[in-house]
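First the structure, in the form of structure tokens, and then the observations on it.
One protein chain omitted, others in place.
Moving on to subunit A:
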Amino acid sequence: MKSKLLVMILAGTMAFTTLTGCGSGTQTAGESSAGAEVQTNKAEAGTEEVSASGEAIRIVNGKIEIDEPLKAFAKAYQEKTGQEVVIESLGGGVDINGTLKGYLAAGNMPDIFVFGGEGDYQTWKEYMTDLSGEEWASQTDFGFKSEDGKVVGFPYAVEGYGITYNKNVLEAAGIDPASLVTYDAYKNAFETIDSKKEELGLTAVCSVAAESGQMYWSTGNHLFGYYLSAGLERGDDKYIDMLKEGSIDNDRLGQFADFIGMLFDYSDQSTLVSGTYDDQLALWAQGKTAFITQGNWIDPSLPDYNVEFDCGIAPLAFSKEEISGVLADCPSWWSVYNNGKNTDACKAFLNELATSEEGQKCLVIDCGMISPYETCTVTPTTPLAVSLKTYVDAGNTYSWGWTKMPEGIAMNSTGAVFELYAKDEIDKDTFVAMMGTAIADYVK
């Protein structure tokens, strides 16, 4: 009898502890699984007297490189308004969509989350809040709009790319960067520089990487983006719509292929077929090539290579006709989760980030990005951002139409065709034909 009693007591205690464990678990699940980072923020907040406007808002940011400035801004914001903001940055190879899907399934969805364009929008559209009425929404063209014209994505940066050049080399070779707006101008420039390679200290004219396993995003997305959007008004989705139906404009793609072929011919061959992003960047940043097919995101890496030359971005002008602008757009947007408890606090925070001077400073100076807002008065300081800003200010940019391509097409399909072209295994006509079949197969 005594042992029975003991068993009962033990079982009872066990049940009790389990139940209490569960009880507190359900209440704090939101915070506890967000990771250690959040915990420390909470601890800090505890000493500072919060609770002015309720619970903390949590942001999942997809650009790990701006984690620190954002956190600093969030802290300043908390001191100013009493609203606690927790920044959780994902990046460095983390599958952001997968992580967010996990958060959603676990009932741990952040109040503001990042999404990367059309494909992600389709996945997440039911969870987004309409932000059209916000102050910042009228100050930018870069907000992500839903099918019915509502602004659902908060833009926080503009990125742009084209053919980035080493200005010193171009000057020494007697080429005016501003003239690089047609195929012929590039042909002329490549030939001139190639003939003076030795005196300019170059090993090749261009630094391009087209290996399909790791550089598909550069070729299949970025370079191909010029075929899709160059020369078109923002909102003109002519070539995207064709692509979604599985067809291509043979003539335009032919011109594009001519240019890409020339670009590949004047590139460092080893980097072209087997180089990684780092190899490609190192080659250019060490002054061994005049051009690189990357954009203003390489700004933060320039000090690593002690870059002293001046540089800028020129359009990838593949056509005989003039293409004077570069492709510039938001790489990703922030969206406010519509089932969050704090949508008003989120909106207030986004407004502050977009319109206040501290917010602009955080985005432009500390994060080294270009503000998508017309009202932004802070000017960037890094060379490529400065160069890109001249295009943005002049309204001389084209959209990143490639973000509307079917998801994964560059990685699983078109990137491979670029690689074959780079390795000279196919000629221009085959390239055009294979791109056609690759796209048609992918969208069917």
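Keep this in mind: contacts are C-beta pairs under 8 Å (C-beta built on N, C-alpha and C of every residue); 3 or more make two chains touch, one makes a residue touch a chain; residues count from 1.
Here is the rule we go by: contacts and distances are computed from a predicted model.
> UniProt name of the unshown chain, from "Pyruvate dehydrogenase E1 component subunit alpha", "Integral membrane protein", "NADH-quinone oxidoreductase subunit A" or "Raffinose/stachyose/melibiose transport system permease protein"?
The correct option from "Pyruvate dehydrogenase E1 component subunit alpha", "Integral membrane protein", "NADH-quinone oxidoreductase subunit A" or "Raffinose/stachyose/melibiose transport system permease protein" is "Raffinose/stachyose/melibiose transport system permease protein", the UniProt name of the unshown chain.
> Thinking of the whole complex, not just what is shown, which of A:185, A:242 or A:273 touches the missing chain?
A:273
> Looking at A:98, A:133, A:174 or A:303, which makes contact with the chain not pictured?
A:98
> In the complete assembly, which of A:61, A:89, A:182 or A:212 touches the absent chain?
Once the missing chain is taken into account, the touching residue is A:212.
> Touching the missing chain, which residues of subunit A?
The missing chain touches subunit A at positions 11, 15, 18-19, 22-23, 25-26, 95, 97-98, 101, 104-105, 119, 123, 211-214, 269-270, 273-276, 279, 406-408, 411-413, 415-417, 419-420, 423, 425-426, 433-434, 437-438, 441.
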